[in-house]
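With one protein chain removed, the remaining protein chains of the complex are shown where they sit.
Chains: A, B and C, in written order; residue numbering restarts at 1 for each.
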Amino acid sequence: MHSYEFTTTAQRETYRPFVRGVAATMAAYLASPTLVHPLELVTAEACANVVRHAYPEGQTGPLRVRLRVTPRVGVEISVTDWGRGCAACPLPPGGLAGPELPDVPEGATSGRGLRIIACLCDAVTGETGPDGNTLHLQLAIPEEQWRTSNLTITETSLSRR
Amino acid sequence: MHSYEFTTTAQRETYRPFVRGVAATMAAYLASPTLVHPLELVTAEACANVVRHAYPEGQTGPLRVRLRVTPRVGVEISVTDWGRGCAACPLPPGGLAGPELPDVPEGATSGRGLRIIACLCDAVTGETGPDGNTLHLQLAIPEEQWRTSNLTITETSLSRR
Amino acid sequence: MAHLELDDHGNILVAALTGELTLANATEVRTELERLFGRKGVSDVVLDLGAVSFMDSSGLGTLVAASTKARSMGRRLLLYRPTPEAVHTMETAQLTGFFPILDDEEDLLALLPD
Partner (left out) sequence: MAHLELDDHGNILVAALTGELTLANATEVRTELERLFGRKGVSDVVLDLGAVSFMDSSGLGTLVAASTKARSMGRRLLLYRPTPEAVHTMETAQLTGFFPILDDEEDLLALLPD
């Protein structure tokens, strides 16, 4: 297992550069850039929630992502803040699963972040305590989607056309 | 100023995903992807040195990059290890500058990392102590190379061709 | 920002967004869309998402808000050629069907009165 940790201050201005960093580290493991989108999106949603909801209006605080990559198996993305905690959104005891979430009203302008996360992750659990409020996202990645090697030598003989 | 911190365990296997993460965070600030190459290369060289030289053969230890971005001005990349220290490569007191480095012998298979760093950075300083061994790389980035906004709305009126 | 000429019969405005549509710029985009709907004679705004490389739920929320406001004034926000990633994001956010979507130029030209 390979472990990486990323931290910054949760702000609208740092949100995208930060998430792009996490996504690029994950992308380095994958065969095709298109596979990165769901991984980047769930990371983005969890980090956006920290920026928008964790700390009191007008204040900010730390945002940390721990990434654990188990090559040929999957990734675990743990997003932590040290803010007010997810009291407003207690996760079901067994974690978050799409069908258990209430539907989002059609014209709602918010409330879709956790739904996207639940829909794209294989398991979502949460935890609140002195070590921060953490959302753990787990995604399995099929074996053929991993980059097998970043080197291929193809040989051709040289001859005039 | 925006601050980011990246950590991992210094290993050949984590080196590229880690450096790609740092590079992608920097890339998010820049107008063109081609500008990213020198930033990625100096980060890569400093991180490769930690992987290869910091810890005793067969052992490993932490590798940390602190990135400070001052929009429209430049970046500072600080690469830290907690290994044997750079006793083998004391930096000149005023920091590292290209011309002060001895030339690399033509057929040498190593010894080019610090030269590349010195050549591409505007200032390089080093520091060794209980808080680790850190190489600070500073790079100024011309104002026109920063991404001004990631949104442009262009308007056109619709009419049949 | 290109200058806008609304043509005679056309009260449809096409606005192209490039870059990303996320929490980082959601407020900015919403202000801009409201400004477009505020233009005299504009009935529909067609937002070209062809060059939008990344969109999150905050970006989507901004489009929902702008669309709802437009509807309340009898106007429409239409989305033009969203990328497969953007469509996927809308699907997982259960927003398919909320916005009229124009897939290609043919769909776009079909909006024009004959």
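Please note the rule applied: a contact is a pair of C-beta atoms (placed from the backbone, for glycine too) under 8 Å apart; a residue touches a chain by one contact, two chains touch by 3 or more.
Just so it is clear, the structure is predicted and the values come from calculations on it, not from any experiment.
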The chain left out here touches which displayed chains?
A, B
Residue ranges of chain B at the interface with the undisplayed chain
12-13, 15-16, 37-38, 40-41, 44-45, 48, 51-52, 103-104, 106-110, 112-113, 115-116, 119-120
For chain A, enumerate the residues touching the unshown chain of the complex.
149-160
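Here is the rule we use: only the chains that are shown with their structure count from here on.
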Should the pattern of chain-chain touching be classed as line, ring, star, complete or other?
complete
Longest centre-to-centre distance from chain B, chain (CA-based):
C
Could you put a whole-Å number on the gap between the CA centroids of chain A and chain B?
24
Between chain A and chain C, tell me the centre distance in angstrom, where each centre is the average of that chain's C-alpha atoms.
27
Measure off the straight-line distance from the CA centroid of chain B to the CA centroid of chain C, and report it in whole Å.
39
At least two other chains touched by the same residue of chain C: list those residues.
20, 24
Identify all positions of chain A at which a residue touches two or more other chains, and write them in rising order.
13, 16
